[in-house]
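For subunit A:
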Amino acid sequence: MTMWTQYRQIITGGLWTNNQAFVALLGLCPLLAVSNTLINSLGLGLATTMTLVCSSVTVSVIRKIIPSEIRLPIFVLVIAAVVTAIELMMKAYFFELYKVLGIFIPLIVTNCAIIGRAESYASKHSPPKAFLDGLFMGLGFTLALVLLGSVREILGAGTLFSDAALMFGESAASWKIVLFEDYSGMLLAILPPGAFIGLGLLIALKNSMDFQFKLHRKVFSVQPLDKGN
Partner candidate 1 sequence: MDLDGVIVFKGWNLKGGLNLEGHKDLSRQYSIINTAIPNELIYPLVDRSGNVQTALVKAGERVLKGQVIAGSKGVQGTLLHAASSGLVKENEWRMIAHPSGLKSECLIIATDGLDECCPVDEPVDYTQLSAADICEKVHQAGIVGLGGAGFPTAVKITPNNVRTIDTLIINGVECEPYITCDDRLMQQYPSEILLGIQVLLRALAIENCVIGIEEDMPEAIEAIQKAIECSGFNQIQVKVVPAVYPAGGERQLIYQLTGRETPNQGFPADVGVVCQNVGTVMAVYQAIVKGQVLIERVVTVTGMGINKPQNMWARIGTPIKDLVSQCGGYNGPIERLIMGGLMMGFSLPDDDVGITKATNCILVATSKEVTKSSEAEMQPCIRCGECALACPVNLLPQQIYWHSQGGAHQKCQSFGLFDCIECGCCDVVCPSHIPLVQYLRASKSKVFLKRREDEAAMLAKQRFERRDTRKAQEKVAQEQRIRLKKLALVKLQKESASSPVKMQDKS
Partner candidate 2 sequence: MNFTWASAPHIKPRDSVSKIMFKVLLALLPSIFLLAWFFGCGVYINILLATSTALIAEAMVLKLRGRAVLKCLKDLSALVTAVLIGIAIPTLAPWWVVVLGTFFAIVIVKQLYGGLGFNLFNPAMAGYAFLLISFPQEMTAWAMPESLNVWLFSDIIRLIFSVQLPDAMTIDGITMATPLDVVKTQVAMNPYSDVTVLPLGIETLFAQGWGWLSLSYFVGGLWLVQQGIIAWQIPLGILSALALISAGFYFYDAQTYTSPLFHLLAGATMVGAFFIATDPVTAATAPKGRFVFGFMIGVLMYLIRVWGGYPDAMAFAVLLMNIAVPVIDYYTQPRVFGTRR
């Protein structure tokens, strides 16, 4: 395998084929709990990505010097330290956002996706790869969050980008798009059941897209797929 195909695998794996939220079904708690608006989703997604990158790289660096019996406590320790630091910094520099994401910042620690990557990827690969993996796993997770957040916000409140000011400052307040005027909102979408059902529908959508891809690939299999770089 060339370097590039390896990296490409990491990237597509993170974003699509092994998407932590859609495929591995990890990190569901923050995913479902925070995704009732697009902005919340985006915020948590970015925070998670940051944590994932830092923790993956750190774990990868120290992977050779930790005894296996205590690897879990150590991974957890690393992640917890990273998250606490990020939390403190958010408190210092994005206070409003911090207030919105509330309890879920410390809970990033236990986002299973993070420890999952540490255990199954970072602890077995070199730091550059771990970095890339962390980054794209995080972005893939963010993608899922944002999709789910948009769907739930649109159905539940009829808006998009509400509360953007929390994250992007006062100027972003005008970003809010009201899709339906006078929409009383389908409450279910922003309540817990809506989160589950929404994610279920998104996963089904992804599955049927995969079927379509497969079909197309079969139809066009005459042409070589990999064309250089």
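If you want to know what made the cut, all candidates are chains of the complex that A comes from, given by their letters.
Here is the rule we go by: contacts are C-beta pairs under 8 Å (C-beta built on N, C-alpha and C of every residue); 3 or more make two chains touch, one makes a residue touch a chain; residues count from 1.
Fair warning: this is a prediction, and the values are worked out from it, not measured in the lab.
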Neighbour of subunit A by the touch rule, complex-wide, chosen among 1 or 2: 2
Of all residues in subunit A, those that touch candidate 2 in their complex: 184-189, 191, 193, 197
